[in-house]
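There's a structure below that I have some questions on.
Omission of a single protein chain aside, the complex is shown with its protein chains in their original locations.
== chain A ==
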Amino acid sequence: MIALLLRDLRLGVRAGGGFGLGLAFFLIVTVLVPFSVGPESGLLGQIAPGILWLGALLACLLSLDRILALDWEDGSLDLLATAPLPMEGIVSIKALAHWITTGLPLVLVAPALGVLLNLPGPGYLWVTVSLLLGTPALSVIGTFGAALTVGIKRGGLLLSLLVLPLYVPTLIFGAEVARRGAAGLDVATPLTMLAGITFGVIALLPFASAAVLRINLR
């Protein structure tokens, strides 16, 4: 399993894996927001937590089809399926690799982009914490979507249509933590809800992803 993780990480970081693309997309979305709503710093500071969450979510969505599609095309997924490794383990490792190469960098650059959007002082901590807690859920749910659409040619748009409704609870609680944190309010309730969703999804959804992948490999 560790070998598979290292392999996926190496493939993700090296050329062709699209490692920097998600980050660049996140940066561009953040830069475009002031152009569209105006450079007023009060307004920007108010919507900054939500924009950062939305940008991170879209950047995450953009890289989902890379989780399984390349392995599906060159047949390594069939080899992995016959390996002495449960399918649940494979999809969990895939999600973990996706999180390390996409989610974690997004979390790390989010505070820097917060400066551009005039994020209020206490917001930096809570935006980072909520993204750190929420992005694993985005990766795991995204892996489920990627497994559903892996056999479909040009399934990118369908993947977005399937995955975005599933992202709703994570986005609501994550952005709520960031918003309340930035406004200096109590964050305990949405934070525990976000943690509940993330850990619940990590515990249960790999079974569904594995079942779906088995059907697709049949």
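What we mean here is this: a contact is a pair of C-beta atoms (placed from the backbone, for glycine too) under 8 Å apart; a residue touches a chain by one contact, two chains touch by 3 or more; residues count from 1.
Here is the rule we go by: contacts and distances are computed from a predicted model.
Going by its UniProt record, the hidden chain of the complex is named "Heme exporter protein C" among "Heme exporter protein C", "Peptidase M16", "ABC transporter permease" or "Iron complex transport system ATP-binding protein". The chain not shown here is touched by just one of A:38, A:75 or A:165, and that residue is A:165. One chain of the complex is left out; on chain A, the residues touching it are 144, 148-149, 151-152, 155, 158, 161-162, 164-166, 168-169, 172-173, 176, 189-190, 193, 197, 205, 208, 211-212, 215-216, 218.
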